[in-house]
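One protein chain is absent from this view; the other protein chains keep their places.
Order of writing sets the labels: A, B and C. Residues in every chain begin at 1.
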Amino acid sequence: MLEALKQEVYEANMMLPKLGIVTFTWGNVSGIDRKQGLFVIKPSGVPYEDLKPEDMVVVDMDGHVVEGDMNPSSDTMTHLVLYKEFPTIGAVVHTHSSWAVSFAEAGLPLEALGTTHADTFFGDVPVTEALTKAEIESDYEENTGHVIVRTFKDQGIDPEAVPAVLVKQHGPFTWGPNPKKAVETAKILDVVAEMNYHALQLTRGDIRVPQYLLDKHYYRKHGANAYYGQNNAKSNSGVTHR
Amino acid sequence: MLEALKQEVYEANMMLPKLGIVTFTWGNVSGIDRKQGLFVIKPSGVPYEDLKPEDMVVVDMDGHVVEGDMNPSSDTMTHLVLYKEFPTIGAVVHTHSSWAVSFAEAGLPLEALGTTHADTFFGDVPVTEALTKAEIESDYEENTGHVIVRTFKDQGIDPEAVPAVLVKQHGPFTWGPNPKKAVETAKILDVVAEMNYHALQLTRGDIRVPQYLLDKHYYRKHGANAYYGQNNAKSNSGVTHR
Amino acid sequence: MLEALKQEVYEANMMLPKLGIVTFTWGNVSGIDRKQGLFVIKPSGVPYEDLKPEDMVVVDMDGHVVEGDMNPSSDTMTHLVLYKEFPTIGAVVHTHSSWAVSFAEAGLPLEALGTTHADTFFGDVPVTEALTKAEIESDYEENTGHVIVRTFKDQGIDPEAVPAVLVKQHGPFTWGPNPKKAVETAKILDVVAEMNYHALQLTRGDIRVPQYLLDKHYYRKHGANAYYGQNNAKSNSGVTHR
Partner (left out) sequence: MLEALKQEVYEANMMLPKLGIVTFTWGNVSGIDRKQGLFVIKPSGVPYEDLKPEDMVVVDMDGHVVEGDMNPSSDTMTHLVLYKEFPTIGAVVHTHSSWAVSFAEAGLPLEALGTTHADTFFGDVPVTEALTKAEIESDYEENTGHVIVRTFKDQGIDPEAVPAVLVKQHGPFTWGPNPKKAVETAKILDVVAEMNYHALQLTRGDIRVPQYLLDKHYYRKHGANAYYGQNNAKSNSGVTHR
């Protein structure tokens, strides 16, 4: 069942240690087949060096395991809520990468301070409120998904334009069109957090970038007029082909 | 004598350089056979690349070397005190990992600031008082053990729930049911110290997490209702198996 | 066409991940053939592990691609402006290396704080002004080149003596006589930024080095009286050959 997606989710999970954004088993990647209404996720607590594509667990949109001998990630219900509420995303990633966690623990968003940020995130990466006692004590993982969705709704943020969040007191979640892209975004988030940390220690000035810089960098890489990479129109950066 | 335990202790020692928490020979791991009243520990000052399982030294509960040609770790008496006073632990680890040492030098505990901490430590990781002149000048290593035990007793901390300490002006000790687990805890302690450092530089707000978050994350991984990983009840995270 | 230069530019691009100054595809190196008025640059958005020498794109001084199937780097027009305005340079490098970007985001120059800096940069590495809305919205990459050139002209800095700049809100550009040297300078810039960051956090004193130290270190490695390395006069450091 879903062998190609399992392979894809497996490979994306294996990127986490390679990119240096995971310690031990503290991360998980899932990918969804929207037509079948099923998603594939890493099993809980299995070391990356022991992981095999066939270990991936298949879960339906009611949270039932429909294939796989192992327990799915303990964060499965958070992934499920994000798939339901962000209907265009194809993959979800959770890590405890150090720089991003530090901002989550401090309860601070990742403000847009430069083009490295703007190339991937079209505005600040928000931080959620802390979950309440009631939200933690019952359906904790599901409520983690809800606090993320609430944050995006309350602040009017488009989850496709800002494919990441910091859950306060916890850490980052990212998402994207496919598992590989969502993992790359998890790495970028951590790199941006590292840059922000140092920039914020260097100055107390207001160093947020203006909206027109966000527009420029985001639309250079996204949408109809994108010209970064090999699959886009070539006329926009001042370089012409003979 | 104790060949299986020697192998286990050897392998756990070799994890230290692999996990990046040791410089040169600045770390040691031991494991105990409670029935025989003997523990196995790394020899003193031997480079990790030269270490062999048969080099491990066997020591009894009176601090007598009962097998092994080499000197045991200079911290042997600290391990011995911890084994005596914390009767349920099966292994002890000492390192000079950079982030944890920085907090030990600053004389600050590792406050619980997020779920990364809460997954392993059920509350703050305490820092001891500095050893007195008398404690340092005579039976130094033994007194290092005593100041650890005193810290846990005075603050009413359960060493199984918080399997780590920072010895002021010195560095971290961790423990656990077996050598591998205790080494993993040594790595986690350093990662948590790194996250705490950056979070504390980012804000002056009170960012300690509430007790109910500690409860949730600790009992998600520990005890009868744990549901993280593959060896626990599966009914608790909202995911069900058909 | 320009096969030797393509190889050289390819190899210099491949140094970026090896030196740890690039994440994903966030960097590009070019080299110029001044006689032919053509430069060779990395294609846009191609992962380093997939890059081949023959993928390098040849561009003329009007910004026309004259050879190569792929889009050149989106930063091509910035490189072109630098080649035009700094007529003695042979190569240009752009990265998003973390330490240098942090200073660019904070809007701070890299002050000369020690000999590590002085060995490569004959004075502070300047930071540009932020680009205006108009400069960003039209001919953005070309204007990035212009703001760099303007910074050097306004501050009277010789681009051969200080072969690097921080573009505010963006990141570093470096240059040099050839691609390899320019990449080495990109690494040095990041190392110097790391050292400066920590030194500036340690003290609020004025720790800029005096001009005579800059003179000494710069001319030890550059110009007619240089005596560092194997290709210089040997009489100057107090050591004599029999």
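Operating definition for what follows: a residue touches a chain if its C-beta (ideal position, glycine included) is under 8 Å from a C-beta of that chain, and two chains touch if they have at least 3 such contacts.
Everything numeric here is computed off the predicted structure, so don't read it as measured data.
Engineer: Using the contact definition given at the top, list the shown chains touched by the missing chain.
Structural biologist: B, C
Engineer: Using the document's definition of touch, tell me which of C:14, C:66 or C:207 contacts the absent chain.
Structural biologist: Counting the whole complex, the residue in contact with the absent chain is C:207.
Engineer: From the list B:56, B:77, B:164 or B:195, which touches the chain that is not on show?
Structural biologist: Reading the full complex, the residue touching the unseen chain is B:77.
Engineer: Looking at the whole complex, which of B:33, B:85 or B:141 touches the chain that is not displayed?
Structural biologist: B:141
Engineer: For chain C, which residues reach the chain that was dropped from this view?
Structural biologist: 113-116, 184, 187-188, 191, 194-196, 198-199, 201-203, 205, 207, 209-210, 212-213, 216, 220, 227-230, 232, 234, 237-242
Engineer: Suppose we count only contacts with the excluded chain; which residues of chain B make the list?
Structural biologist: The list for chain B reads 23-24, 26, 43-46, 59, 63-66, 70-72, 74, 76-77, 96, 98-99, 101-108, 130-131, 133, 136-137, 139-142, 169-171, 197, 200-201.
Everything below uses one rule, namely that only the chains that are shown with their structure count from here on.
Engineer: Applying the touch definition from the top, give me the chains sitting in contact with each of chain A and chain C.
Structural biologist: Touches both chain A and chain C: nothing.
Engineer: So if I superpose chain B on chain C by CA, what angle comes out, to the nearest 5°?
Structural biologist: The superposition gives an angle of 180 degrees.
Engineer: Quick check on chain A against chain B: do more than half of the interface residue numbers occur in both copies, making it same, or fewer, making it different?
Structural biologist: Counting which numbers both chains contribute, under half are shared, so the two copies meet through different residues.
Engineer: Just give me the whole-number Å value for how far the CA centre of chain A lies from that of chain B.
Structural biologist: Distance between chain centres, rounded to whole Å: 32 Å.
Engineer: Give the residues of chain A touching no fewer than two other chains, as numbers and ranges.
Structural biologist: 201
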